[in-house]
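Here the complex is missing one protein chain, while the rest keep their positions.
Letters A and B name the chains as they come in the text, with residue numbers starting at 1 for each one.
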Amino acid sequence: MKFKTIIAGLLAASVLAGNALAADVTLLNVSYDPTRELYQDYNAAFAKYWKTKAGDNVTINQSHGGSGKQARAVIDGLDADVVTLALAYDIDAISDKALIPADWQKRLPHNASPYTSTIVFLVRKGNPKGIKDWNDLVKPDVAIVTPNPKTSGGARWNYLAAWAYALEQPGGNEAKAKEFVGQVFRNVKVLDSGARGSTTTFVERGIGDVLLAWENEAYLSLKELGDKFEIVTPSLSILAEPPVSVVDKTVDKRGTRKVAQAYLEYLYSPEGQEIAARNFYRPQDAKVAAKYAKQFAKVRLVTIDKSFGGWRNAQKVHFSDGGVFDQIYIPSGKK
Amino acid sequence: MASFKNFSPLPGFRLSLGYTLFYLTLIVLIPLSAVVTNTVGMGWEAFWSAVTEPRVVATYKLTFGASLLAAAVNVVFGLIFAWVLVRYRFPGKGLVDALVDLPFALPTAVAGIALATIYAPNGPIGSLLAPWGIEIAYNPNGVLIALIFIGLPFVVRTVQPVLADLEKDVEEAAAGLGASRWQTFLKIILPHVTPALLTGFAMAFARAVGEYGSVIFIAGNMPMVSEITPLMIITKLEQYDYRGATAIASVMLLISFILLLVINGLQGWMQGRYTKGA
Partner (left out) sequence: MSASIALQPGALARYETPSTSEPAWIKVTLITVALTFFVIFLLFPLGTVFVQALSKGWGVYLSALTSHDALAAIKLTLITAAIAVPLNVVFGVSAAWAIAKFEFPGKRFLITLIDLPFSISPVVSGLIYVLIFGAQGWFGPWLAEHDIKILFAVPGIVLATIFVTFPFVARELIPLMEAQGAEEEEAAVVLGASGWQVFWHTTLPNIKWGLLYGVILCNARAMGEFGAVSVVSGHIRGLTNTMPLHVEILYNEYNYAAAFAVASLLALLAIVTLGLKTLVERQTRKQISESQKPSES
């Protein structure tokens, strides 16, 4: 019920949104599923910060959903001032429609990703199936829950992490990786369309032995739903960079560029980084990272740019219709 | 419109028909034409490959298979319900009669989360079935359960009045001629309610084919296994594939239209049957 405080002015704000009252600004942050709690905290902090800095009352409205769905809504005309999505490809899709300049990822530090995360396993208490690493996922009796890589940003990171693991094994190559990831997906029991749906399926409905999840989402499940679960960090995972951007077309139309820009920049400040870390995102800021070092397991991380040649390439090769994911998934479903 | 010969002395024909056509065009026809024109614009080949993709074909199989099965289950249980409600008296009958329409009135999202909670392996019914290895939620069975739920009122409500109108003396005559109760049912009652049963079946089927809200919560949504066609449209949209989404939507639109023509034909048949008999 924390969000009450943030939302307090919302009704009033919706009425006032049309009137250009100088001291009241609203921003719409269109984000993906697992950031709900992060932005609840962050929006309150930013509103306080902006009040003291600029003297304006800023109200931030939130929309959450699967990353692809949210990007589509923005493309179709949802007036987002800022987008904070799961992966660069979805913001690229918005930029393809000329709502955001193509070099958006260079406008903020760290590839426009103020925080990072990675992919871990959430297993049931005591880890009854003894899942330690990616190669345990292909054992015949393991039931996996992950969202659908075609629609969920997080699931694409899951898929690519598994791929990277297979590549990095001794004698690993593309063909073996394809075989391995295919085996992983043959063990998938439920393929929800979004990360939140998968977590609900695993945690609340008791389906599956292991959930492939965002690290932050896994920690949040532990925090919210008690100690019926354990987190297993694999030997290798992928550095997930959820990027952020101002939507230029909207902020120029609404005259909110200054505050929208500040909203994203404040994410990089020590306060913003603290909030991210408290919500189990890995901070970029070295000091904050050091403070929260204990919270995050040390794990070898590969990057999308080095291992997959960037998001556009990964998307085309793996997740486009008829791409590698379709090739390895479809035969398994036909059994 | 002036050419329509109208012998009715009543006023308001032009106004009411004009407004009807205007509103129909504005709300239904223009929006639907967006699907049609967008589909035509993509060209035959692109259309065909979009609607015959294996994963899409799998959704047709599930959607139509489960809808047919659900409608068939509803025909059997709907007939039993209508029969019990018309012919017998039992405590709680009023409640049953009123709540049969619950699936009409209950928002589909609410039905979806309620069904998912009940039939999940750790839910009250799911946990009873789990020891026998029966899984309902998160596979095609879940789709079937949701579709049975939303389709039930259609058969009950079309059969009930017909059954109530069935003249008692016809049955008595049959019995008087030496027919057994079972023969009377097969030869007299069943043929009498068949048009109503078929209409109810078609309506339940039409509703089931398009259903979305209640199904997605319980289906598990596995590609090739438990994805329904409406979800496929959403999935295509989320992949920025507007053409694919529109193509599949136009297929569903065509099917809805055909089903409606069938239903209206059946209803015409029903009207003919039941007014002749009376």
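Basically, a contact is a pair of C-beta atoms (placed from the backbone, for glycine too) under 8 Å apart; a residue touches a chain by one contact, two chains touch by 3 or more.
Because the structure is predicted, anything quoted here is derived from the model rather than measured.
In the full complex, the hidden chain is touched by chain B at residues 4, 6-13, 15-17, 19-21, 23-24, 27-32, 34-35, 38, 77, 80-81, 83-85, 87-92, 94, 96-111, 113-115, 117-118, 124-125, 148-149, 152, 168, 171-172, 175-176, 179, 181, 184, 206-207, 209-213, 229-231, 233-234, 237, 242, 245-246, 249, 252-253, 256-257, 259-261, 263-264, 268.
Contact between chain A and the absent chain runs through residues 1, 3-4, 7-8, 10-11, 14, 28, 30, 33, 36, 61-65, 73, 75-79, 97, 194, 196-197, 199-200, 203-204, 221, 224-225, 253.
Definition applied: only the chains that are shown with their structure count from here on.
Separation between the centroids of chain A and chain B, computed from CA atoms only, is 39 Å.
Every residue of chain B that touches chain A in the complex is listed here, in rising order: 53-55, 58, 116, 120-123, 137-138, 216, 220-225, 231, 234-235, 237-241, 244. Those residues of chain A lying in contact with chain B across their complex are 66, 68-69, 71-72, 75, 93, 148, 150-151, 188-193, 201, 204-207, 321, 326, 329-330, 333-334.
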